[in-house]
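One structure below.
Yeah, one chain of the complex is gone here, protein chain that is, but the others are all in their spots.
To keep things simple, chains are lettered A, B and C as they appear, and every chain counts its residues starting from 1.
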Amino acid sequence: MKIELGDNRYGKAENRVVRITREQSNHHILDLNVSVQLSGDFDDTHLNGSNAKVLPTDTQKNTVFAFAQKYPAMEPEAFGLILCEHFLDTQSHVTRAEVRLEQFLWDRIQVDGKPHPRAFQRNSTLTRTARVVMDRTANGSNESFVSSGVQDLVILKTSDSEFTGFIKDHYTTLPEATDRIMATQVSAKWRHDSHDAQTLKKKDFAKSYKLATQKMLATFAEHHSLSLQQTLFEMAKEMITEQPDLCAVQMSLPNKHHFLVDLSPFGQENTNEVFIAADRPYGLIEAVVNRDDAPDAGFIWPAW
Amino acid sequence: MKIELGDNRYGKAENRVVRITREQSNHHILDLNVSVQLSGDFDDTHLNGSNAKVLPTDTQKNTVFAFAQKYPAMEPEAFGLILCEHFLDTQSHVTRAEVRLEQFLWDRIQVDGKPHPRAFQRNSTLTRTARVVMDRTANGSNESFVSSGVQDLVILKTSDSEFTGFIKDHYTTLPEATDRIMATQVSAKWRHDSHDAQTLKKKDFAKSYKLATQKMLATFAEHHSLSLQQTLFEMAKEMITEQPDLCAVQMSLPNKHHFLVDLSPFGQENTNEVFIAADRPYGLIEAVVNRDDAPDAGFIWPAW
Amino acid sequence: MKIELGDNRYGKAENRVVRITREQSNHHILDLNVSVQLSGDFDDTHLNGSNAKVLPTDTQKNTVFAFAQKYPAMEPEAFGLILCEHFLDTQSHVTRAEVRLEQFLWDRIQVDGKPHPRAFQRNSTLTRTARVVMDRTANGSNESFVSSGVQDLVILKTSDSEFTGFIKDHYTTLPEATDRIMATQVSAKWRHDSHDAQTLKKKDFAKSYKLATQKMLATFAEHHSLSLQQTLFEMAKEMITEQPDLCAVQMSLPNKHHFLVDLSPFGQENTNEVFIAADRPYGLIEAVVNRDDAPDAGFIWPAW
Partner (left out) sequence: MKIELGDNRYGKAENRVVRITREQSNHHILDLNVSVQLSGDFDDTHLNGSNAKVLPTDTQKNTVFAFAQKYPAMEPEAFGLILCEHFLDTQSHVTRAEVRLEQFLWDRIQVDGKPHPRAFQRNSTLTRTARVVMDRTANGSNESFVSSGVQDLVILKTSDSEFTGFIKDHYTTLPEATDRIMATQVSAKWRHDSHDAQTLKKKDFAKSYKLATQKMLATFAEHHSLSLQQTLFEMAKEMITEQPDLCAVQMSLPNKHHFLVDLSPFGQENTNEVFIAADRPYGLIEAVVNRDDAPDAGFIWPAW
């Protein structure tokens, strides 16, 4: 029996970099949580403890902060591309660089109805995310994969949601529902179909992100839902239809159950008004929706 | 040696009640986390295990949900007052009822620039809070204490913050700072000066809350800060000055440190641009600011 | 109307200090989370922004780490006493120093049945806590208050717990239970009755802590419970009876509900075997139990 090293990667996770850009008296914040992972020829450190090919995670951290100063005001996807390029360019034994980014959003504080130029409140309604994977190919060039996304976005609709016609078996107790609350906490990612770093760097990720999230939310609001699965598919389909270069969307949607409270023991009728918001367990709906001709995902997304 | 029961209270905590109000096709959400605590003559259950005077926490929970149906569309402070009154009115051996409320906020989803009447996204920028304490007095009437507040509100300013002139001792290494990032996560509560339930129930808590938070944020934005302590006092002072019936403000402000990253080893100058957001440790500034003639706080606020 | 500064304090919170003591090849870990708060004459910084009397929280942090090197292998209570003394001794305008400590416990890793001298696994079964408050008195001497405690300790018993004979009202649906699961997550603190720093420093806090927690757990296990309130009182009473210098015990006990699952729709009988562990809401039982002649608590414990 021989024991060998399989898939492996390492890096510095959760570098909390805050980049202030000062445009005269008007300031801007870029607030990121950046995680780097490198893969390649790392047998020596695992098997023998030789670190001759190991770029320390501390150095990766320094690089993230140094680059945040060199390259201000970037979209997270673009910052990830530049970091991945750096690690592949300078570390010949690294064959894949991955950067995951969380962007925390800030709104300007309103003073007398006007946005203040240098004071902010954090907008925790959602976290914007991005992920970049860059692979060194056999011919020495790089192949890039970029996805964008959101997480921590909680949405709810008070009408246009039903769940009927499902399988009944020995363990069924759930009644059919023709008018229920639907609520979920969206984790969504969408892939950009180009795999060329130069093309990707020119993309207007800010605009694409704005369109994608608006379309996702509007579809959720306006769609008459027969199941959370159907709503997931509809949101993703509309996002791709509007921006076909978002060639695939992956969503993970916990069904945040709101149970109607039985008030009949107290002589009260609960006409779909009072609910208890439950914590656990929860339904969990996960799917990928894609253009039938979408290019390969590479390693940008984990299989579940 | 005799061992006796001291201060005690009990109740059902974290009742997650969601109340939908349907105004024709336009729906409203009231999303609360309600905790009830009762104090009074409970020696028997502690000392002897007799529950003859115990209103079970399960019954308290039922009451919260039943009242949420009976009394729709209330401000959290008003809902707390009604619950406290109920427990004092119906449980003669209860001498104090306390209700703490967290309100989770929801914005309407925008569809083509218009707010949707029945679809929402949670606004996690802050959590609105309220606290009601109602005491049965010697003459049999009730004395009510109400505070309102916010928590989880993260704010940051990129200018007008310095920290100089402090004590230097054997353990000092901190340099003086004339231009630093100031960031904090606000937990604030403010007391309403009336102790009369009927007066309090008529108060426009929604308007008061809006004014208080706007003033707090505007003061943070516009104030030139010489210390976080000074900023705390200034915010509280302005809130009370604008609404003197908010007779006292208590704030707990962690100093969320953003440290300037030293880029000189890499030949780069960091001109107040790139920061690392630190988790722990953090400074913690806590104070009460009040009108000199503010009535007693009673048990509405814990001493630290 | 005059607006004034009320109660206030400030300090550095959550200093994560790990102290390794090397006794030849046998090593020991002291793993603490230390929070310092100072009160006194701090009007100037709040009202005018003058920091002439402010010992920066950064300096407090440095002091914590420096003292951890100077004073190895201390019990958390003793470490808190030394820190409080330092701040009162060196800062004449400080009138109260408070130190809260969390101690994370580590067990030695077992290798072939023997404890390893230099390798550890964290024991997260509970967190040991301590709290020290030191007040400068009118005559210039100090008055010290020390409490010890535990938190994050989850305990459960599968027998000897009932809940019957409680009040029934319009909102009651809970059936009586003669054999239920009782589970709680203990937060407990107990006060030492001496207020003299020199006496307290000589106390064997390690032994006292061990006795107190063993007695608490054994009482929980052996007690036949008629309510969680009764169990709380019984545990505290036994702790004080065994060690009367623990003159008062404060406990906060969430009732972690385990609901019997109704399996009758599936033709199965659930004879007290299968439960769902619920998250929210939960009952919450809080009380102080004390010797009738216990000295004043001072500011060691917040009122609720």
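Everything that follows uses one rule, which is that contacts are C-beta pairs under 8 Å (C-beta built on N, C-alpha and C of every residue); 3 or more make two chains touch, one makes a residue touch a chain.
Fair warning: this is a prediction, and the values are worked out from it, not measured in the lab.
Touching the hidden chain in the complete assembly: which of A:54, A:82, A:105 or A:260 does that?
Of the listed residues, the one touching the omitted chain is A:54.
Given the full complex, what residues of chain B touch the hidden partner chain?
Given the touch definition above, chain B has residues 170-171, 173, 265-266, 279-280 touching the missing chain.
Please output the residues of chain A touching the missing chain, sorted low to high.
Touching the missing chain: residues 1-16, 35, 37, 42, 45-59, 61-63, 66, 90-91, 98, 163-167, 169, 171-174, 225-227, 229-230, 232-233, 236-237, 240-241, 244, 248, 254-255, 280-293, 299, 302-304.
Counting contacts across the full complex, list the positions on chain C that touch the omitted chain.
Residues in contact with the chain left out: 15-22, 25, 27, 29, 31, 62, 65-66, 68-70, 72, 106-107, 109-112, 116, 118-126, 152-160, 181, 214, 217-218, 220-222, 258, 261, 263, 265-266, 268, 270, 272-279.
The criterion applied here is as follows: only the chains that are shown with their structure count from here on.
Taking all residue numbers at the chain B to chain C contact, is the shared part over half or under half, that is, same or different?
Same: most residue numbers at the chain B-chain C interface appear in both copies.
Find the geometric centre of each of chain A and chain C from their Cα atoms only, then give the gap between the two centres in Å, rounded to an integer.
Their C-alpha centroids are separated by 39 Å.
Whole-Å distance, chain B centre to chain C centre, using C-alpha means?
24
Chain C: which residues touch two or more other chains?
Residue numbers touching two or more other chains: 171, 173, 280.
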